[in-house]
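Note that one protein chain is taken out, while the other chains of the complex remain in position.
Coming up: chain A.
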Amino acid sequence: MALSVRSWVANEGGKHFVLLLWLGGNTWLFMRTFLCYYYGQQYHYLHKMLGLGLCISRASASVLNLNCCLVLLPMCRTLLTCLRGSHRVTSRKARRLLDKSKTFHVACGVAICVFSAVHVSAHLANIVNFSVRYSEDFPSLNVARYKGEDPRLIILTTGITGVLLVLILFLMFTASSYCIRVSNYEIFWHTHNLFVVFYVILMLHVLGGALKYQTNIEAHPPGCLRANQSSPDPTREESGQALGDGRSCKEEARFQPNSPETWLWVSGPLCLYCAERLYRYIRSNSPVTIVTVVRHPCDVIELRMLKKDFKAHPGQYIVLNCPSVSSFENHPFTLTACPTEKKETFGIHLRVVGDWTERFAELLLPDPRAESEILPMVQQRRYPKLHVDGPFGSPSEEVFNYEVSLCVAGGIGVTPFACVLHTLLDGWRRFRLRRLYFVWVCRELQSFYWFAELLCALHRKLWQENIPDYLNLQLYVSQTDGLQNIPEERYQPLSSRLLIGRPRWKLLFEEIGKTNKHKRVGVFCCGPKGISRTLHRLCNSDRYSGTTFEFNKESFS
């Protein structure tokens, strides 16, 4: 399928623009620092001693400053949620960029690793040069204590902070691969929390003052003749123009360490992030009451909770922490019901898949088989204590801001859209949305019972208000050897829209394109990678009668 330039620009343009800006900033900073050290008069003697290693190490250090500053900003989730929520401040294009905040964080992290490697290699070369080219003329410039000092000793004495930084970075980087995040999230989380130690040691690292600049250039132009030297330096020409040809120096060269500027870059974002973590901790300490627990088919449990001063928009997610299950684990769940004026409770649907959810489900709903042996008694249900952090923004909040939206859900990925449907049930007129295509693909038929009531209620309401084409529902059962019919009469709207097999996305896109010509359709996907990749590709191709499809993906981790 041919790529359409217009669709590609609409979908990918913003991201690539920010990427180019970031790469440009890094390149400019690298070149500027490199040239400063290469041609700068105040570094003339140091450059002669160390060579190219000086310029490369300082240039990569300045790029590291920039990236260590930027890497923390995308992780200030509360701040990003506020930015997303304030519609007057940011346009939709900027809000779509916020969807990619985790990708930007990863990009900055990778840049930190790469430039650390460059920085370390350059400094290793510097250390060898400090040892081999020990300068008798300018003793204060030296880092080695004597000529030919073992470079490894120099590393252990002067460079110990650097060694610790590299080790912490190694631990963080190896624990961040996709495989480890999916299987052992705790290793990733705890090693990543070492960032505090990393930043503290980074501030100490720049105080080392190993590299010095010359303070008295006017009085002692670099390369000038000295009283006890017979000839000027023969390597003068390579290191740039030396001003003092043939002139004698008025005084000795004086050197002073560079003033550290890392704290200027890093302290702002670090304070912001620490403030945000503190705020989230305080906010999650307020008590949460569990109001209802309902068991649904296919291992899904619905939980309804109440918390004071909790406000949320449809599409947002919360993070749950249950100390009785595990003190350190935090798990995100999308809200399926937001608090409204009429109803203050909010709800989530959670699927019992891993060990945390299994244990949590056991605490909420005791095993029904065990109860049959006990005489039925009315017991006071003691629910476990729960901490709720959030709500945090997600791409699905934009569903209401398009005139036409296509929501594709895979299995339990229907949860953000369930919240959207609940909100539409309360009132659809105040939103810009005028048509919603809802495609829900499940493996088993019983999964549709999670929201069967909600879908039928919305369908009925829209029929009664004479806008039956507002909601276009398509349900797919992808496994063909299970139940294939919804027999209940009250769910008849669903059974007549049930299709067996996988959806044919191209045909769906063509149909939506033909019936909504020259409009901008928002495509929202929350489901397995295969579906989201296919949809992304289709959004970037060009066969849809002038309709632009903008792709928004909800990511799970």
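One rule holds for everything that comes next: contacts are C-beta pairs under 8 Å (C-beta built on N, C-alpha and C of every residue); 3 or more make two chains touch, one makes a residue touch a chain; residues count from 1.
We take it that contacts and distances are computed from a predicted model.
Student: Name the absent chain by its UniProt protein name; which of "3-isopropylmalate dehydratase large subunit, chloroplastic", "Cytochrome b-245 light chain", "Mediator of RNA polymerase II transcription subunit 27 isoform X1" or "2-methoxy-6-polyprenyl-1,4-benzoquinol methylase, mitochondrial" is it?
Tutor: Checked against "3-isopropylmalate dehydratase large subunit, chloroplastic", "Cytochrome b-245 light chain", "Mediator of RNA polymerase II transcription subunit 27 isoform X1" or "2-methoxy-6-polyprenyl-1,4-benzoquinol methylase, mitochondrial": the hidden chain maps to "Cytochrome b-245 light chain".
Student: For the chain not shown, which residue from A:Cys36, A:Leu52, A:Val106 or A:Val166 touches it across the whole complex?
Tutor: A:Val166
Student: Using the touch definition up top, pick the residue from A:Val9, A:Ile160, A:Ile180 or A:Leu272 that touches the left-out chain.
Tutor: Once the missing chain is taken into account, the touching residue is A:Ile180.
Student: Of the residues A:Cys36, A:Leu98 or A:Val128, which one touches the chain left out of the display?
Tutor: Touches the omitted chain: A:Val128.
Student: Which is it among A:His16, A:Arg152, A:Lys343 or A:Arg537 that touches the chain not included here?
Tutor: A:Arg152
Student: In the whole complex, what residues of chain A lie against the chain that is missing from view?
Tutor: 120-121, 124, 127-128, 151-152, 155, 163, 166-167, 170-171, 173-175, 177-180, 182-184, 186-187, 325-326, 329, 354-356, 359, 481
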